[in-house]
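Worksheet: one structure, shown below.
Missing here is one protein chain; the remaining ones are kept as they sit in the complex.
Think of it as A, B and C in the order they're written, each chain with its own count starting at 1.
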Amino acid sequence: MHSENNQEKSGKKYWRSLEELAESPDLLAKMKNEFPTGAAELEVTAGVDRRKFLGIIGASAAFAGLTSATGCIRKPSEKILPYNKRPEDLVEGKAQYYASAGRFGGSVLGLLVTSYDGRPTKIDGNPSHPMSLGATNAFAQAAVLDLYDPDRSQKVLKAGVKADGGKTTVKSLKAALAAAAAELKDNAGQGAALLMEAVPSPTLLGLVREFQSAYPKTTIAIHDPAMRWQEAAALESVGYKNAQLVNRFDDADVIVAFDADPLGLEGDSIRNSKMYAAKRRSVDETKKMSRLYVVEPAFSLTGAVADHRLSLRSSGIGECVLALAAELSDLGLAIPADVVARGKQAANPNPKWVKALAADLVANKGNSLLLVGNTQRAWVHAVAFVINSALGNVGRGVIVRSSPLPAAKTLAELTADINRGSVQALVMIDVNPVYTSSAEIGFADALKKVKTSIHLGYHSDETAMASSWHFPRSHFLESWGDLLASDGTASIVQPLIEPLFPSLSEVEFLAGLLGKTANGYELVQTQWKSTAGADFAAAWRRWLHDGVIKQTLGETLSGKSDFSALGQRLVGVGTSPSPSVSQMELLLTLDRSVYDGRYANNAWLQELPDSITKLTWDNAALMSPKTAKEKGIKTGDLVEIKVRGEKERRLKIAAFVVPGVAEHTVVVQLGYGRTFNGRVSSGTGFNGYELLGRDDSFNFGAEVQLAGGKYDLATTQEHGVSDYEYDTKVGAEAIRNRGVYRELTLATVTAEPSLEKAFGKFNLGNPKNHRTLLWTKSIETRGNQWGMTIDLNSCTGCNACTAACQAENNISVVGKNRVLKSREMHWIRIDRYFAGSVDNPDSIQAVFQPLACAHCETAPCEQVCPVAATVHGAEGTNDIAYNRCIGTRYCANNCPYKVRRFNYFNFSKENDEQNPLYAMQKNPRVTVRFRGVIEKCTYCIQRVNAARIESKLKGEEIIRDGGVVTACQQVCPTDAIMFGNINDPDSRVSQLKALPRNYAVLSELAIEPRTTFLAKVRNANPELDSSTQL
Amino acid sequence: METSVTLANLEEHVDKRSPLVLGKETFASVTNTVAHPMEMKTPKAWWICFLIALSGLGVLGASIGYLFWEGVGVWGLNNRVGWAWDITNFVFWVGIGHAGTLISAILFLFRQKWRTSINRAAEAMTIFAVICALVFPGIHVGRVWVAYWLFPIPNQMAMWPNFRSPLLWDVFAVSTYFTVSTLFWFVGLIPDLATFRDRSKGVRKFVYGLFALGWRGSHRHWLNYERAYLILAALSTPLVLSVHTIVSFDFATSQLPGWHATIFPPYFVAGAIFSGFAMVINLMIICRWVFKLEHLVTMRHFENMAKIILLTGSIVGYAYAMEFFIAWYSGNPYERYIFVSRATGPYAWAYWTMITCNVIIPQLFWVRKVRTNLWALFIISVFVNIGMWFERFVIIVTSLHRTFLPSSWAYFQPTIIDISTFIGSFGLFFTLFLLFVRFLPIVAIAEVKTVMPEADPHGHDHGHKHATGGAH
Amino acid sequence: MSQKQNLYGVLAEFPSAPSIYHACEKVRDKGFKHWDAHTPFPVHGLEKAMGLKASIVPWIVLVMGLSGAAGGMTLQWWISTQAYPLAISAKPFFSWQAFVPVTFELGVLLGSFGAVFGMLFINRLPMWYHALFRSARFEKVTDDKFFISIEARDPKFDATATSKMLTELGATHVELVEQ
Partner (left out) sequence: MTPIFPKWTNRIPTLVAIGAPIVLIGVVSFVWYFFSPKWTDVGYSPKQPVAFSHQLHAGQMGMDCRYCHSTVERAAFAAIPPTETCMGCHSMVQAKSPRLQLVRDSYKTGKPIEWVKVHMLPEHAAFNHSIHVGQGVNCVSCHGRIDQMKVVGQAEPLSMGWCLDCHRNPYPNLVPKDQITNLAYDPVKAGYDFFTDPHRQRKDLKPPQHCSGCHY
């Protein structure tokens, strides 16, 4: 196939033949052949056995050996398999980095992918890409595991059964595609449809246009949770056709999010977070920082970090925006009369609050920013846009840009067309509507009516089974493509590896259906030939190297917005009954772990604790403690949710009581309860789509009743304790007394820069009162001395660090029942604490505290280890030598932070057994841990060592600042984590540690941790009460 | 050393009381009485008990085998509560293993003659209990096959153990304790083994003879023997105290609230003696009844032991109270919280079980009627042992499940393997003990004879009670 | 003569502690060297009656105990400062306070070994065979009878005279024991 071709052009060589390998029983053995050197981690599996073996029958084996002729107690002999022809730029066992791009949660991120001997092992952000700026999110981190998903589609399916006798090869794949194309040709004439995600890929969209011209009767439909239909409609109503909004946080001093999550699941969250965090951190120099208001029905990441948060049911948001509009016009802002008129009658959830907000906005004209969430209706977006333009934000914080996407129909409209019989052929590119759509739409039934339905998907999922053709999709690390960032920056998606299984990229698929023979590589190149200018080859190489294509596509619209039409749009909207105990409001949201369900088979994401609920492996019906008490529901109770719509919808689901949910609202995350049985996804959670309505993600009049029975929900905090009152509340109490989490208000910081008094309020843990030791410390103090700071003021608890750490450090997945036993292995966890009174939802606040091994100088863990398996390194790290550990767990007991993790079983081996491909992701520079040893954060010691070797070879003793970047620091979208040499006073970490905000958790124990925290600063509006703080 | 003082007092008014050997016992009859259980036909009861114990041992073996095969995960432990039943059982058994050597050594040093008829069984109990105790630290480690790294053995890794770790102190303390107790026990056995060498026939004669080392009652031997025995006692006494002190260091030298307490050493030692005597009472009551030793193991023995239980129980109770006081007085919120949580938190049930069994119930011993009623003694002693197991559980688990950071709070639940391993350890204990009562003299014959009136070389008529030694 | 060759000595049986006590005093006063008293239990003060010197076991224990402790501390010092000094909780390499428990335990351990094996050594035990075991009555020595044995190699020994003397001292039974 076209790999030869690829090498010449891209100057890279892909190792071959995982195609046959896929089926073969001796997979590991074969993979060793593929990876001459990187195979260390593969051998570990064997190695563990060996150790165990020697351990159990040690002596006898030894004597047997002695009697044998060689007189050796030998390890089984190992083989080395060198390359046959070594690719010129490859050095065995050395990491290589390639630029690429991917689309996660609706945002296009430029990526830098690490590869060892041709195995992609780690994904990171491309610093020169405007949307990632070097960072990524948990989805991007976990994408590399998706590549090695053993359940990914490997077969062409015809009507749900294996075509070509289940022996899909590259050849048979092509043949099948041709056959499907032919079938398409026969039917597409009478009306075809193209159902896809909102993928801003020039090449793909080009092919879509070709498709349209080839089959004129083609409907384009987009089905994508990130698609901003309502916003687009709103913009259309004010005179911008086919447009979208792009937000800039960099000069926003006041940010108001109405049920929006710009720092979490919506929009370009990474870029937003970076800009937002920068403004928060500026407090240290300027004593100024942005202020964030959030109105939302349940905690989003944005809501969790808000300075002021109003807890309000989704259906009330619109009213609130209207009320704000009215307030603003009273303050002399030019708001269209009819909007104001409607605003006057709006149900204002909290007049005092809204008044203060309005004043703040007016005070910051032009430097403010209103955002409305995807789930809100068009008119709400419209009103928000009105306010934005009245405040003069449009063109500054709020930019209107033309969308690269073609005019498209929604899934509902498409389904209607199908039922009308106007669609005979349906092409579905990487969508799974049979699972991810409302029962009310009834797409599944409609699909049956289509003569030819051709589906491209990564899994042989619900839709694949229901379509007449299914083709396996290549992972983006295996395929050529291109992507446009929302600001128009383009990136080439380049593969690092031949497809592990015969499969097609989006472009290859669509091209194939159009009867083209060109491969992805050629398609992408032809697309970009024009833009290159004179020297295409040079430009191409530059693009691949940089990962970004400088000149941007798409343009900013600066047309005059016209609000004349707004008036009648507002008639009769928003007048919704407020929910009650019997008639609750149901809200369905995307999940922070599995998004809309596409990541359901990704073990890392499944085990990633939700930022707020700390729930793993499941979703649940979230309710506020108050509501739960009224209904007598406790966490873990099975409840039935009933919604009356066109047809009655019911779901039996476990309840989870958590503060921050609006009263009489029940929240269910989507994406769980997949019927597609992957080895990971099966049996996780409950399918929220069964409750989804036709066009709203929230519904009125949901009845929630105890259904009897209990369900185990695995959380990583308050393990096994369902009593919220007891633990979360007592916990918050404790935090307050213990000064573990420190929060200040901007007022305090400006009033008393030294913060002596502010910190003094904690009777304990003031770093100023370090107790002096009774002895002189025996640790090395010269040379590189590593330390870390974590800025609680920036952290949004997004979990990216946890995921990145898992990817970098070969951390095992343990599974739900082990999480239930509190045996999860994550090296860095994010502690979430609540503050405020559960009886007053508006007072509830959540805070995040990432916690990993703090590398205490007088580490309590070290002195108790009987075999000196954990001791201090020369550069101040608290080392653990896995193979010295005998597993007494004493260190874990004596660790005040409880960050040490024990391998209660042979987790890594179990993982490899469950997923034989998993081994290919493992980082060859990190030992894979085995049964019976402790593990914990090492400050990415493998990176430290690599850097030290590098600098020593250069003849330098001291590693330059930034020479070592830990995985968590690298991924952090808010740059909350800083790592470096604390011996060097000019290093950024030293400077941060010098800040008054700097404090050590539990410093009163005289453990002198190397990881310290920077206290959170809440920019409270003096008008509003913010007494409830930690 | 509260214990010793009271023991001394005890001594004085005890001697004014009932004699240590009742009835018309002569040297020969003592020998016969003690020999009886070993020479009688094996009673059915013994066989039944033995089979039960043996199956318990089987359960232990199976549990441990499964544990080795699967990993420590078969227990209910987690990343917050890294120790639970394993170390609880370890401390529990070590504790029980204290009465034996204590009765022998300390009471010997203080010339407590009443020890003679119970010390042998007590010492045996010590050794068996310590064997049970040694099992747990051995199997609780994650990688058993490298547990030998705990010992300073030269190796190609050039690695050595860390002598700052209390766990390593444990290794040395408990193994020393086991060795010394065994020696002490064996030295005491030598003359009695000789007795049985001279009584028995055939194989038994050979085996007893082998271990009697050719003892012939030579007084030149007795001279060194008694000196050696006295010194062993003198060495064992601080050893007994040191062992449980060091065990308590596992907790006291760590820094967890609820563990990090200076009161632990005395409190643990008292607790150990407390549970140890309770176990002795249980065992002696049974032996006495089964083997008709009423004349040798008298009510006075039980009463004295009951008094010691009452005393040590009160010390333990005082320690509980003191812990609370210090927690409050220190003003340390972690300490305060952990103790409030003990009494009111998820594990309150365990805490109150402990208080009831260890502090409240033993108070019944103030009443003489209770002290002298075998049933009462037996039942109360059982409660004491239950209570002491819970004490260790409370200290270990409740402290671990509510540590400094509320984010790391967890709840521990035992698995079936936890339980079976614990029950199995009783199987091991009773197997060994039953073998002991069947094949070895459960009362130190030679020693008992020394406390008989006839033993006095200056007594002119054998009926005469109060002998005043050291004429000439 | 020939009879004296394989004669071990004379063995006299006494009924009670007082009787053997007084007998011993006499035998001692007669100035016998190679003789011994055998009793089922240590008869209080009999060593005085026999005129025996105090035991040297304590000295052995002292030496062993001290060397055990010293060795223990040295071992720990060598391991943590010489062999492989490791920074543990930033504690000094030679944190002697932490080394006390092991030092103590090793002292006690070796001390006890000294006591037990020292005692056995001085007593020449184990000695499974002994001439006295040839005497059937001697089996009672571990039950309720008391014996005095005077060895033939004692200069003052004379089979008949010594036997006679012992009978006079109140022996209930006197016999000659073969080598």
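In this section, contacts are C-beta pairs under 8 Å (C-beta built on N, C-alpha and C of every residue); 3 or more make two chains touch, one makes a residue touch a chain.
Being a predicted model, the structure only gives us computed values, none of them experimental.
Student: Omitted chain: which shown chains does it touch?
Tutor: When the full complex is considered, the omitted chain touches A, B, C.
Student: Which residue from A:S132, A:S201, A:N247 or A:T938 sits in contact with the chain not drawn here?
Tutor: Result: among the candidates, A:T938 touches the missing chain.
Student: Which residue among C:H44, C:R134, C:K156 or C:H173 touches the omitted chain?
Tutor: If we include the chain that is not displayed, C:R134 is the one touching it.
Student: So one chain is hidden, and I want to know which residue out of C:G45, C:P126 or C:G170 touches that hidden chain in the complete assembly.
Tutor: C:P126
Student: Based on the whole complex, identify which of A:H872, A:R889, A:K909 or A:R997 touches the chain you can't see.
Tutor: A:H872
Student: Which subunit B residues would touch the chain omitted from the figure, given the whole complex?
Tutor: 154-159, 197, 205-206, 209, 214
Student: If the missing chain were put back, which residues of subunit A would it touch?
Tutor: The list for subunit A reads 33, 36-37, 40-41, 43-44, 47, 62, 65-66, 71-75, 77-86, 91-94, 783, 871-874, 877, 879-884, 925-928, 938, 941-942, 944-945, 949, 952-953, 955, 957.
Student: Which subunit C residues touch the hidden chain?
Tutor: Spelled out for subunit C, the touching residues are 84, 86-87, 125-130, 133-136.
Throughout what follows, only the chains that are shown with their structure count from here on.
Student: Centroid from C-alpha atoms only, then distance subunit A to subunit B, rounded to Å. What do you get?
Tutor: Using C-alpha averages as centres, the distance is 57 Å.
Student: Which whole number of Å gives the spacing of the CA centres of subunit B and subunit C?
Tutor: 29
Student: Provide the C-alpha centroid distance between subunit A and subunit C, rounded to the nearest whole angstrom.
Tutor: One centre to the other, that is 80 Å.
Student: Which subunit C residues reach two or more other chains?
Tutor: 86, 88-89, 91, 95, 98
Student: Could you say which residues in subunit A touch two or more other chains, in rising order?
Tutor: 860, 862-863, 868, 871
Student: Which subunit B residues qualify as touching subunit C in the complex?
Tutor: Subunit B residues touching subunit C: 26-28, 31, 152, 158-164, 168-169, 172-173, 176, 179-180, 183-184, 186-187, 191, 194-195, 197-199, 209-210, 213-228, 231-232, 235-236, 238-239, 242, 246, 249, 446-447, 449-450, 454-460, 462, 469-470, 472.
Student: For the complex, give me every residue of subunit B touching subunit A.
Tutor: Of all residues in subunit B, those touching subunit A are 68, 70-73, 76-80, 82-83, 140-147, 149-150, 157, 159-162, 164-168, 171, 250, 253-256, 331-334, 337, 346, 400, 403-411, 413.
Student: Spell out the part of subunit C that touches subunit A in their complex, as residue ranges.
Tutor: It is residues 86-93, 95, 98 of subunit C that touch subunit A.
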